[in-house]
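Heads up, one of the protein chains got dropped from this complex, but the rest are sitting where they should.
As written, the chains take the letters A and B, and residue 1 is the first residue of each chain.
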Amino acid sequence: MSGVLNPASIAAFTTSTDPGMAPVATPFFFYLLSGLAILGGFLVITRRNPVHCALALILTLIAIANLYLMLYAPFVAAVQIIVYAGGIMVLFLFVIMLVSVERASKDRRFNRVWPVGLAAACALMALFVSAFVKGRALFPDRMIAIPEGSNTQQVASMLYGEAGRIGQYTFAFEIASLLLLVAILGAVIMTKKKI
Amino acid sequence: MTDPRALSPLDLETPEKPYLDSNELIINMGPQHPATHGVLRVILKLDGEKVLGTECVIGYLHRGVEKIAENRTYAMFNPYVDRMDYVAAVSNGLGYCEAVEKLLNVEAPPRADYIRVILTELNRMASHQLWLGTHALDIGAMTPLFYTFRDREEILKIFEKYCGARLTTHAFRIGGCLYETYAGFEKDVKNFLMFVAPKIDEYEELLTTNRIWLERTKNVGVISGEDCVALGVTGPVLRASGVEWDLRKAQPYAAYSKFDFEIPTGENGDTYDRYLVRMEEMRQSLRIIEQAVNSIPEGPIMAKVPKVIKPPVGEIYHSIEAPKGELGYFIVSDGSTQPYRVRVRPPSFVNLQALDRMVRGLLVADVIAVIGTIDIVLGEVDR
Partner (left out) sequence: MPNFIMSYLGSTVTPGEAGNQFWALIYVLIIFAGVSLAVVAMNWFERKALAHFQIRLGPMRVGPHGLLQPIADAIKLMLKEDIIPAEADQFVFWIAPLIGLLAAFTVYIVIPFGPSQAVSDMNIGVLFMLGVSSLGVLGIVVAGWASNSHYPLIGALRSSAQMVSYEVAMGLAVVSAVLMTSMKTGTGTLSMIGIVESQQQQGIWFIFKFFPLGFIAFVCFVIAMIAETNRAPFDMAEAESELTAGYHTEYSGLRWSLFMLAEYAAMIAVSSIAVTLWLGGWLRPFPNLLQAPTWDFIFSLFPGLTFGALTAIAVIGVVRMPVHSYFKVQRIGLAVFAALLGFIALVLLVIAIAGRSSDSTVAARLREGIDYVYWFLLKVAFFMYLFIWLRATWPRYRFDQLMRVGWKVLLPITLVVLILTAIVGVIVS
């Protein structure tokens, strides 16, 4: 928690147009939300009942949405809740409930080769920590300068362009939406008996 | 057209190759169910949401009425008939009295005939109103129920003033009517006619052109005319499938031949057509009542019937057009005061056989609509 979220950089960042947006008790909320996210993730893999796992995943997603809020990205936070917690998790729950639940909760909880998994996870974590420590000089010392008040407008201009220009990511955005459309059509064709 | 006797209830074509969502299950509806109009048990075989076949289990209201008839005299059995189709009790009484009169070779006097026609048509109106209210409630419209019951009250008031009972009226006797029309009967009936004619328009306004009603009832529960005739279905169900057959015109009884009215028929034989046919029948009933009440002849109301009714040995089958279909009485007399056998042909019992034919391929929610549209009364089905 070094150069990004300390009070100095936040004070430097807070624009004069909304003086009331100074954050409150940042370390407390950060630890709380991260703890909740980690707790949720832990519960996902340790609960026996798949529906409990899905609920724990929802807890994690909401905690992450709040972390986005702390990073002054309200648009991303809202979209995370709408799409992830409100849409994807609902469909997860549909699938869990329609497919037999009882059998899944009686299976072995952990695979027999779990030491290998643990070793791989530890190696990954070591990689992340070393990258963070060694490459700290490469991280930006301020947050990206998108003022919170016009977050949505900035994202929109990056995606769609403005004032006659194409945005920075318009092409990628359109390709991604086309890809999603193809995926939807494919899913429909594969599962319907007759269209 | 396949012979319906060759079809077993759960006989069905082999389903298509089962895929992700097919799960055949057998669901039991009732006997306790808010929408089965009584104690009817329907076993549904479903493929996911679609109905593959049904089987009706009846008998929960069986009271042994026909067996009781063998131990009662002809006049004593008269009140029992009302309890079968308790919604249209007057028609039941009419059918039975006319059957026994035929057996006795006695004709009711014309004034009694006119009174009978008026009360029977009022009862047809009441039965159709009850049908409309409950059918709409099953489909989800909760308001027409209260409107039709409110208007039905007026008919029941007339019955109460006439014979003392609202529902199981025991209005007629063998040979005619017992009670003379009370003072103010014609006025009451005429007031009722003026009162109810715009109400039928009100019911139609709520439902007939309503998009949701149309979607719930059009092409739901289709049965063709030939299937109806083969299964023995009668009444508005038959007429909605295009067959123009009404006993009031085909084999006129009571005083029906003297009145001018039409028989409404439908085209497609779906639920919507049955709804329209019954609405139009209500209006035609009003027409009959108006003609009848304006021209009641004077005279006696009871024919010369012996005190102890002992019909000659023989058998008779007489049927009338009850609100739900052809109601028939087959009475075998062995010369004594008690009938040897009384067999009632209830319209709901025979119409219920068409349920299986109507609901193949529909969704579960439609089954309830179709049961409502056949218009069954379990008292009649089970006797």
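We take it that a residue touches a chain if its C-beta (ideal position, glycine included) is under 8 Å from a C-beta of that chain, and two chains touch if they have at least 3 such contacts.
The model shown is predicted, which means the values in this text are computed figures rather than measured ones.
**Student:** From the list B:206, B:263, B:302 or B:332, which touches the chain that is not on show?
**Tutor:** B:206
**Student:** Looking at A:36, A:70 or A:93, which makes contact with the chain not pictured?
**Tutor:** A:93
**Student:** Just one of B:216, B:248, B:278 or B:324 touches the chain that is missing; which is it?
**Tutor:** Result: among the candidates, B:216 touches the missing chain.
**Student:** Of the residues A:32, A:82, A:129 or A:176, which one touches the chain left out of the display?
**Tutor:** Answering carefully, the residue with contact to the hidden chain is A:82.
**Student:** If I consider the whole complex, including the chain that's not displayed, which of B:71, B:143, B:191 or B:257 touches that chain?
**Tutor:** Only one listed residue reaches the unshown chain, and that is B:143.
**Student:** Mind listing the subunit B residues that contact the chain we can't see here?
**Tutor:** Residue positions of subunit B that touch the missing chain: 27, 29, 34-35, 49, 136-143, 145-147, 150, 206-207, 210, 212-213, 215-216, 363-366, 368.
**Student:** Which positions on subunit A touch the chain that was left off?
**Tutor:** Those residues of subunit A that touch the unshown chain are 18, 20-22, 49, 51-52, 55, 58, 74-75, 78-79, 81-82, 85-87, 89-90, 93-94, 97-98, 148-153.
Everything that follows uses one rule, which is that only the chains that are shown with their structure count from here on.
**Student:** Centre to centre, by mean C-alpha position, how many angstrom separate subunit A and subunit B?
**Tutor:** That pair's centroid distance is 65 Å.
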